[in-house]
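One chain of protein is taken out of this complex; the other chains stay put.
Letters A, B and C name the chains as they come in the text, with residue numbers starting at 1 for each one.
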Amino acid sequence: MKIEAAGAAFSPCPDRFVTEGYREGLPLLEQFEELSKIEGLNGIPFLYPHGLKDNKEMTRLCESINRSVGTICPDTYTIRKWKSGTLTNNDPKTRRESLELIKESMDLCHEVKGADVLLWLAHDGYDYPFEHDYSNKWDMLVEGLREVANYRSDVKVTIEYKAKEPMTHQYISDAGKSLLLCREVGAENLGVVLDFGHSMAAGENPAEAVDLIARYNKLFHIHMNDNYRSWDDDLLTGSVHFWETLEFFYRLAAVGYDGWFVIDIWPSRIDGVKALKESVKRIQSFDKLARELPMKEISRLQAQNKTMDILELLREKTTRLH
Amino acid sequence: MKIEAAGAAFSPCPDRFVTEGYREGLPLLEQFEELSKIEGLNGIPFLYPHGLKDNKEMTRLCESINRSVGTICPDTYTIRKWKSGTLTNNDPKTRRESLELIKESMDLCHEVKGADVLLWLAHDGYDYPFEHDYSNKWDMLVEGLREVANYRSDVKVTIEYKAKEPMTHQYISDAGKSLLLCREVGAENLGVVLDFGHSMAAGENPAEAVDLIARYNKLFHIHMNDNYRSWDDDLLTGSVHFWETLEFFYRLAAVGYDGWFVIDIWPSRIDGVKALKESVKRIQSFDKLARELPMKEISRLQAQNKTMDILELLREKTTRLH
Amino acid sequence: MKIEAAGAAFSPCPDRFVTEGYREGLPLLEQFEELSKIEGLNGIPFLYPHGLKDNKEMTRLCESINRSVGTICPDTYTIRKWKSGTLTNNDPKTRRESLELIKESMDLCHEVKGADVLLWLAHDGYDYPFEHDYSNKWDMLVEGLREVANYRSDVKVTIEYKAKEPMTHQYISDAGKSLLLCREVGAENLGVVLDFGHSMAAGENPAEAVDLIARYNKLFHIHMNDNYRSWDDDLLTGSVHFWETLEFFYRLAAVGYDGWFVIDIWPSRIDGVKALKESVKRIQSFDKLARELPMKEISRLQAQNKTMDILELLREKTTRLH
Partner (left out) sequence: MKIEAAGAAFSPCPDRFVTEGYREGLPLLEQFEELSKIEGLNGIPFLYPHGLKDNKEMTRLCESINRSVGTICPDTYTIRKWKSGTLTNNDPKTRRESLELIKESMDLCHEVKGADVLLWLAHDGYDYPFEHDYSNKWDMLVEGLREVANYRSDVKVTIEYKAKEPMTHQYISDAGKSLLLCREVGAENLGVVLDFGHSMAAGENPAEAVDLIARYNKLFHIHMNDNYRSWDDDLLTGSVHFWETLEFFYRLAAVGYDGWFVIDIWPSRIDGVKALKESVKRIQSFDKLARELPMKEISRLQAQNKTMDILELLREKTTRLH
């Protein structure tokens, strides 16, 4: 399996209350050392701008710990200047800057053979009723995505939907809208990141989202975590929703997904390294357990509406409830 | 304005606890008499099968109280035999029956010059993880909608999305998926019913949904009600969400919607006739108030990110808070 | 373990759309026959009025299948006349009738040696802002509960909290308010039914509610089911929330609960008898698995904030993720 870890495990994990963060963060090079010790983690995602000497340094660093470059993520979300949006910013100059940032990320991605370019448009949204003219914003969104996707077709661009946070409403909020955007833009290299927790918090069943997105050949990337359905809590994979996580891997197997998984958790109060190790273990184990399930028998029971038999089978084969 | 009322105001409004309902229902003919007294209600929707002597009776009844025939709604939701789905039922015979029912409704709609045919696929969904093979179900859904839309292009077919109830998950759950389906089917006469409450309970801002659906020329019909965002409570229009209801009418004006509004409430414990009258009043008043707002000024403030000024303007011009 | 099953498994399970229900219901006597075949089900709850020849018939029926009488439940929720409330009804006569019904249930409970009298005040709530004077309603609620609890101290009266459905707001909505009521009334025989799903839908962690209610010696009864956190879906125990159900049993063991469990599900589309059998199996298995957990070790890890180690331990000991 191809597994990456986002950087939060080594960051101070600050929030709006504890702005100093819940622990000391690690410098980038020490993060690499820690990551190199975690078996099963074979990719490293990078934010862009990356703060390294140059792009070659990125390849060198990854090679030095025998890892691939994973996702390249243009920083559309940690910088103040995007506070009123990137691709949908009312100011044409700021909009242009965000487009350039994304294109540079694409060039970088191509150069370092990264997995893809991730677009999370955190500030392209609104907080209050009447704050926006939605048609106007949607026009800008489509136009921006089209320009980006067409910039170079040899790099995949993946949009990460999320319903809210940091704004109360983000435009690219769920699987349906993401796919609709992809179809309107109509570029082969534009696809979707399915973040398990974002899907849950959008009121979806992530396993159903797998099938829907795969149907349109847009399942480009997966983010793993868990939450309590109403917010992006970024908890450990499968720590809250055992069955729905299992079904998620079951459907991934069914549609033949063979891409990357990003461990996207926010371990502010727990041991970051242990959290990563247990996350790798869980991703591998859920995948294994899902593939061991009797798919033919389950399909047969599904076709006969025998839901109770499915529940019994699952309890017996996946838990120690006996 | 073109306003219809669904029949719940005159039904006993039973639920899973009070199966006898909260009051006596009215026979169909007496319902007509009551409806005829409510000014502003100029359309009558019908369930199909309609239980009338014949289709001509429908036209005659409506003409007798000087009303138009509104939506024709094939009964895909009150009958036990659909309990495992209509267009996505595993049993080909049941699936076929549902297709025939919908086609008959389309013929009827054409004959009586109804507004459109409403599809609410209440039982095309699931309750438990692992209950369905989603790809399989989505295939059936697309195929069924395609057959229906292509049956005759001179009748509009409108799909009503809803995230849950009576099942915990319905396939056509939100605006994005509805539009995605419309685009995959690709028929001009297939569109969307935007139910204010369903949109709220799907985690959407209904006003934003107006723009999105209108963008693709699929805003075929509107249902009005209100709720507390987590369930389809079917309360009186604007009784909970004043601003979001106002913004809904504001965006309807902006995109130039001139179609029907259905009053879709569930007045189990309140006076049904009063509830309809107040609903008509509210739909008319929200529309009027929305159109009186200074659209140019609001657009200017939106373009300048002057959200606080918008909030102040709204408070002054739409409420008695001064 | 002491396990009862509510009657829904043999009812047509109607709802507001499919008022005829999703299947044929069973007559009371045939229900008994079915129940007698389900091992592990050792109690029978009764609605009051019970529709039997007389109270002795109740004892006789239960004895005939070697079961105990479980909860006696005054019918405060299926009858139209309670539509504006029971103990908080504005009409003193209706209020009085509800008090009498509850007292008769208490007499019956004593006579047939039932477990307790369940109070679910489904219609004591409201739908709209400004509908009620809450202080006035709370006064009536306290007064009513006090009269009931003091009527006879040899029968336990247990209040079942639920946040919503059939009304959008019920007064006795969560664990905190339930305990507050118990403490204001101050009667030893007044306690709380903890319904797993109601607790989830009230935004609580049911396991935490166990400890809170037990702290005040008010954990009188347990209802088992599951849902998706936003509504009382009444799904099969542990079918959605594996860990939280397991923790629920873990805390029940910790506080020494030895009372009844009611299987309170709504199996409208699944096989009712299978659903009951699987529910019994699950209640027994979750209880067993919870008791097999190394409580001392978990306590030690909890005291040291070693959350990650707890998650690892749980994965290994309770699932087949390895």
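The definition used in the following text is that contacts are C-beta pairs under 8 Å (C-beta built on N, C-alpha and C of every residue); 3 or more make two chains touch, one makes a residue touch a chain.
The structure displayed is predicted, hence computed values, not measured ones.
> Which of these, C:97, C:111 or C:211, touches the one chain of the complex that we don't see?
If we include the chain that is not displayed, C:211 is the one touching it.
> Among A:96, A:269, A:300 or A:322, exactly one should touch the missing chain; which is it?
If we include the chain that is not displayed, A:269 is the one touching it.
> Among B:50, B:162, B:251 or B:282, choose the residue that contacts the chain missing from this document, as touch is defined above.
Here the residue in touch with the unshown chain is B:282.
> From the list A:43, A:129, A:206 or A:272, pick the residue that touches the absent chain.
Final answer for the missing-chain contact: A:129.
> Residues of subunit C in contact with the chain that isn't shown?
84, 90, 127-135, 138, 163, 169, 173-180, 183, 202-205, 207-208, 210-212, 214-215, 243-244, 246-247, 250-251, 254-255, 298-299, 302-305, 307, 310-311, 314
> Using the document's contact rule, name the residues of subunit A that touch the chain not shown here.
Residues 13-23, 77-80, 83-84, 122, 127-129, 164-166, 168, 227-228, 230-231, 233, 235-236, 239-240, 266, 268-269 of subunit A touch the chain absent from view.
> List the residues of subunit B that touch the chain left out of this view.
These residues of subunit B touch the chain that is not shown: 228-230, 236, 238-244, 269-271, 274-275, 278, 281-282, 285-286, 289, 305, 307-309, 311-312, 315, 317-322.
We take it that only the chains that are shown with their structure count from here on.
> From the centre of subunit C, which chain's CA centre is farthest?
A
> Give a one-word verdict, same or different, on whether subunit B and subunit C use largely identical residue numbers at their interface, taking over half shared as same.
The interface of subunit B with subunit C is built from mostly shared positions.
> Report, in whole Å, the distance between the mean C-alpha point of subunit A and the mean C-alpha point of subunit C.
From the centre of subunit A to the centre of subunit C is 40 Å.
> Using the touch definition from the top, which residues of subunit A touch two or more other chains?
243-244, 305, 307, 311
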